[in-house]
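What you see is the complex with one protein chain gone and the rest in place.
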Amino acid sequence: MSASSVIGTSLTMAKALNEGLRKAMEDDPKVVMMGEDVGKLGGVFRITDGLQKDFGEDRVIDTPLAESGIVGTAVGLAIRGYRPVCEIQFDGFVFPAFDQIVSQVAKLHNRSAGQVKVPITIRIPYGGGIGAVEHHSESPEAYFAHTAGLKVVACADPSDAYWMVQQAIADDDPVIFLEPKRRYHAAKAEIAAAPTPLHQARVIRPGTAATLATYGATVSVALEAAEAAAADGTQLEVIDLRSVSPIDTETVVDSVRRTGRLLVTHEAPLSFGPAAEIAARVQEQAFYSLEAPVLRVTGYDTPYPPSRLENEWLPNLDRVLDGIDRLMSY
Amino acid sequence: MSASSVIGTSLTMAKALNEGLRKAMEDDPKVVMMGEDVGKLGGVFRITDGLQKDFGEDRVIDTPLAESGIVGTAVGLAIRGYRPVCEIQFDGFVFPAFDQIVSQVAKLHNRSAGQVKVPITIRIPYGGGIGAVEHHSESPEAYFAHTAGLKVVACADPSDAYWMVQQAIADDDPVIFLEPKRRYHAAKAEIAAAPTPLHQARVIRPGTAATLATYGATVSVALEAAEAAAADGTQLEVIDLRSVSPIDTETVVDSVRRTGRLLVTHEAPLSFGPAAEIAARVQEQAFYSLEAPVLRVTGYDTPYPPSRLENEWLPNLDRVLDGIDRLMSY
Amino acid sequence: MSEHVVAVQPEPDMIQLLTPEGQRVDHPDYPLGLSDEDIAGLYRDLVLVRRIDTEAIALQRQGELGLWASLLGQEAAQIGAGRALRPHDMAFPTYREHGVAWCRGVDPLTLLGLFRGTNLGGWSPSEHNFNLYTIVIGAQTLHATGYAMGVVRDGAVGTGDPDRDTAVLAFFGDGASSQGDVNEAFVWAAAGNLPIVFLCQNNQWAISEPVERQSRVPLYQRSAGFGFPGMRVDGNDVLASYAVTRRALDDARNAQGPTLIEAFTYRMNPHTTNDDPRRYRLGSELETWKLRDPIERVRAYLSREAGYGSDYFAAIEDESKKLAEHVRAGCRALPDPTPQSLFDSVYVTMPAELRAQRDEFVEFVGSLEEASA
Partner (left out) sequence: MSEHVVAVQPEPDMIQLLTPEGQRVDHPDYPLGLSDEDIAGLYRDLVLVRRIDTEAIALQRQGELGLWASLLGQEAAQIGAGRALRPHDMAFPTYREHGVAWCRGVDPLTLLGLFRGTNLGGWSPSEHNFNLYTIVIGAQTLHATGYAMGVVRDGAVGTGDPDRDTAVLAFFGDGASSQGDVNEAFVWAAAGNLPIVFLCQNNQWAISEPVERQSRVPLYQRSAGFGFPGMRVDGNDVLASYAVTRRALDDARNAQGPTLIEAFTYRMNPHTTNDDPRRYRLGSELETWKLRDPIERVRAYLSREAGYGSDYFAAIEDESKKLAEHVRAGCRALPDPTPQSLFDSVYVTMPAELRAQRDEFVEFVGSLEEASA
C-alpha cells in the first residue's frame, strides 16, 4: 500500500504509525530505522512491520542488543548525513541510552555552534495499562523534557500518529516520540488530510467550567471524564497538548483565562513531573484568572506497580473525576 | 585526626566532607568508598583524601573507568550487606550510570517487597561557576527527584556537609548526595554539635516581605540577595531546602502563608526543574495566601554554556534581585 | 556405573559428557563424580521444572498469568548450573532461570506471582541465595560482580574452608552479551580477580535476532580479551553443565578468579507467550534441536545404562502431576495485593509526603467503595 493513499481512511494507531514510517522512508532515502527486533519481526508491537522486507536490511536494521549502542551509532549516522529513527523496545529500556541521549543527542548541535545537525527520532512505546511486567509501563517524558536540546511529543490518536511521526522524522532537531502503547489497537480513526504543527496543542473538546490538559495515553481518559462531567452539567474544555517540550503554554493559558480552572493529568509520577511545569507556568501567566489552584492527577510517587495494581495506580476515570470535583469545590 | 574532634572547629566544606566520610567509615566497617581516582589521589577534589591510606584499598576502591559499573557493583555490594558510597567525578558523568540508578538502585527495595535494602550513597560534585569545560558544571537533581525510590539532598555549608553526608550514608534508602563544588573551598564555618534531620528545610534568615527558597550552590546567592534587598528595605525570608526529594513543603508553605510571596532559585534549567514542583505545591497548598505567582530564577533552558558565559547563565545576584523586584511588583 | 565411550563432539570445542543418544563421555578436565542416583535426581529436576513451565504456559493461555518466559529446551543448562551451586553461593538470574530458582528452593508459586502481576519478585534473595529476577538485560551481571567484591572483602574466598569459600554465579543471555553492563562486569571481574562465574545461556535467539547479530565469533571467546578463561559447554547436557559449572565455581572459591561459560542450547518455545517465532525462524531448526532434547538423553542413559525402570519414571511422572496440581490451584489462589500496598517498600523510611499521598489514596479508595456500596 502506498502511504499517501491512507489519507481519509480509518486506521488503528499501530497501523497509522506503520504507514507514517513507510511514508517517511519513501520521502527521504536517508531515513533509516534501527532497534531491537524492528526488522524481520517488525518490532514487538509490529510498528515497523513489512518495512525491512520493502526497504531492505540496510535501511531497517536489527541492531545488537544495547540501547546505548543504538542511540550512539544513530548519532554517528546523523553526522554522516542520515536521519535515524531508533525504536526503544519499551519505555523502561531507554535508560541504558540515557547518557547518549542527554549528553550527545541533545548537545551536539549546540556543541558545534550549529554546524552539526542531529535529526534523530527516538520512538518509545510508553505508558501502562497493558498488564505487563516491570519496566514495560513507564512514562519517562519528564527526564527528556528537562533536557535542553531535545523535543518531546506524544501522539494520542491515529491521525496524529501518522502525521506527527513524519513531522518528528523530518524535524532537524532530535525528537523523543512517545507512543501510548495501550492505544495502539484502540478504536480506528480517520487520517486527516493535513497535519497540525508538531508543537501546537489542540482543544479537542470545548468547555467553560474548567480546563483539562493532558497528552498521549491519558487523552482518552480525559475525554471520558469530560463526557461524564457533562452528564453532571460540568462542561470541561479538554486540551491535547501533543508536545511535552516545548509546551504550547499559550493555548493552555488562553483556555484557563476563560475557564479559571485547570487540571493536568498524565501517567508519569507526580513529583517533578510534567504537570508541575504546566502548573508553574499557568499560575505565573494567568495568576489573576485562576479561581482555584492548578490541580494534578497523575501516577503516584512510587515505582510502577505489579500489574494487578496498575488500574489503581493510573490516573483513571474515577481519579480524574475526583480531581475535577476538588477543582470545582474551590 | 579523629573525626569526632571536628565539632566546634571551623572547616571548609571540602574538609568537612572529608571528615564526615572518615567518621562514617570509622562508625561502620561496612561503609566502602568507590569511584574513579578516589583512592591514591583522594579524588579530583580531594574529598576522599587520606582515606585509602587509613582504611586500606579494600574500603577505598579505585574502580575501573565506567560509571554504570561503579553503581552496578555498588548494588551488588549492598545486597551482600555493604554500605557503598560512590563518587561520580563530575555531575555530567552520572548519566552512563543512569539505568543502574533509576532501574536498580531506586527500585530494588520495592521489587523485593522490602526484603532487600540498598543503602547506597551517590556523591555528585555538582553545579557550575568554576570555569570548567563541558559536562563539568551540571545540575542533574531533577532527574533523580522525579525517580521514586531515591532521596536527593544538597549541602550548602560545611556543618551540613559534615553531618548530612553521614546521615545519607547511615540512611537505609539510596541517597543522591549533591555537593556544590564551587563552595568546596569557600569560607570556613563551624561544625555544629548536632545535625538537623536530613530532610528538613531550614529558615536561614527570617523575613516578612517574601520567601526565597533554594538549596545547595545557590544558598549563598540567596543570602547575598537577602542582604542587598534588606539594604533597600525588603526583608526576605531565606529557606535552605537541604532536601530536594522529599521536599519539606511544610516549611515553605508556612513561610509563604506569612510572606505571601515566593521566589525559588536553583542552577538546574528552568523547565521541568525543581522550582516547578515547588511552585505547583505551594500554589496548591497556599492558594489563598499568595499575593503573587511563585516565580523562578534558574539556569536557562539551554545546555550549560562555555565558561566565558556561565556568569550570565547562572542565577546570579542580579538575576535573583530582578526576580525579587518582579515578585514584589504584583 | 556403565561403560563410557568417548564420542565425537557435535560442535568443536564444546564440552559434552552425555551424548544426545544418552551415552556417557568422559572429558579429562571435567570429571563428573556423580553416582547414577545423583543423575536420577537431576532427571527428576529436569522433568519437574519442565512441568512447571508447561503449566505456566497453560495458565497464561487461561488468562491467569499476564506473561510467561518459557525455559523449554534450557532445563539442562539451568539444572546443571543450579545443582553445582553450594547453598551459600549466590546466583543472579535473568527472567528465565526458573530451573535455577527451583534448585534454590524458591516456590514456583512465588515465581508465578511475578508473571501474574501480584508481585515484582516475591522471594527473599538472602534466604535463597538467589537474587530477584532482573529484567533489564545484563544489569544483574554487575550486581553479581559487586556481590563478589563483597565476598572477597568478607574474606570468604580462597581460605580452603568449603563452608566459607563462596562463589557467585551470574546468568545472562546471548543477546545480553552486547550490553555495556555485561562487558563492564567482565572488566571488573578480571581487574579484581573476583570469585564469579558468568554463565551465558546461548539459546541462539534474542527474541527475533539470531546470535550472529551479536557476535561473529563464539561467545565463550569473549572473556579471553578481558583476561579470564571461557569455554563452551553443551547446554542440553545436564552432566556437562553440572561438571563445568562446578569446576568454574570451585576455581572461583579457590581464588582462581572468574570464568565465562557459554552454555550452548536452544529456546524451544517462543521468547515469551507474547511472541510469534514463525515470523523469524524455520520450524526445521526446532526439529533439529528436538533431537538434542535435554531430558530424553538422561532418560535414555538411566534406563539403558543405569538400570532404572518404568517404576522410577512413573513415580516421577506422579510427582510431576502433583506439582502441576499445586501450581494450577496455587496460582489461581494467589491473592491480589491490597491497593494501599502500592506505597509499601518504596522507601525503608516512608517520607511524610508519600505518607500523605498514601493517606489520600486510601481515603479516595474508601470513598469509591462507599459510593459503589
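A, B and C label the chains in the order they appear, each numbered from 1.
Here is the rule we go by: contacts are C-beta pairs under 8 Å (C-beta built on N, C-alpha and C of every residue); 3 or more make two chains touch, one makes a residue touch a chain.
Here the structure is a predicted model, which means the values were calculated and not measured.
Asks: Please provide the labels of all shown chains that the missing chain touches.
Replies: Its contacts among the visible chains are A, B, C.
Asks: If the hidden chain were put back, which of A:T9, A:N110 or A:Q235 would touch it?
Replies: Only one listed residue reaches the unshown chain, and that is A:N110.
Asks: Would you mind spotting which of B:A132, B:A170, B:V203 or B:M328 touches the chain that isn't drawn?
Replies: If we include the chain that is not displayed, B:A132 is the one touching it.
Asks: Determine which one of A:N18, A:T73 or A:S307 touches the chain that has been left out.
Replies: A:T73
Asks: Considering the complete complex, identify which of B:A189, B:L270, B:A286 or B:I324 is in touch with the unshown chain.
Replies: B:L270
Asks: Extract the touching residues of chain A with respect to the undisplayed chain.
Replies: Residues 32, 58-59, 61, 63-64, 66, 68-69, 72-82, 84, 96, 99-100, 103-104, 108-117, 148-149, 151, 171-173, 199, 246-247, 249-250 of chain A touch the chain that is not shown.
Asks: Spell out the interface residues on chain B facing the chain that's missing from view.
Replies: The missing chain touches chain B at positions 36-37, 39-42, 44, 62-66, 68-69, 92-93, 95-96, 131-135, 270-271, 300-303, 305-310, 312-313, 318-319, 322.
Asks: Tell me, which residues in chain C touch the chain that this view leaves out?
Replies: Residues of chain C in contact with the hidden chain: 177-181, 183-184, 187, 190-191, 193, 212-217, 221-227, 230.
Criterion: only the chains that are shown with their structure count from here on.
Asks: So, comparing each chain's Cα centre against the centre of all protein Cα atoms, which one is closest?
Replies: Nearest to the common C-alpha centre lies chain A.
Asks: Could you give the separation in Å between the centres of chain B and chain C, each centre being the mean of its C-alpha atoms?
Replies: The computed centroid separation for chain B versus chain C comes out at 41 Å.
Asks: Distance between chain A and chain C based on Cα centroids, please, to the nearest Å.
Replies: Here chain A and chain C have centroids separated by 36 Å.
Asks: Among the residues of chain B, which are close enough to touch at least two other chains?
Replies: Correct list: 68, 96, 99, 103, 110-111, 148-149.
Asks: Could you list which residues of chain C touch at least two other chains?
Replies: 119-120, 136, 180-181, 346, 353-354
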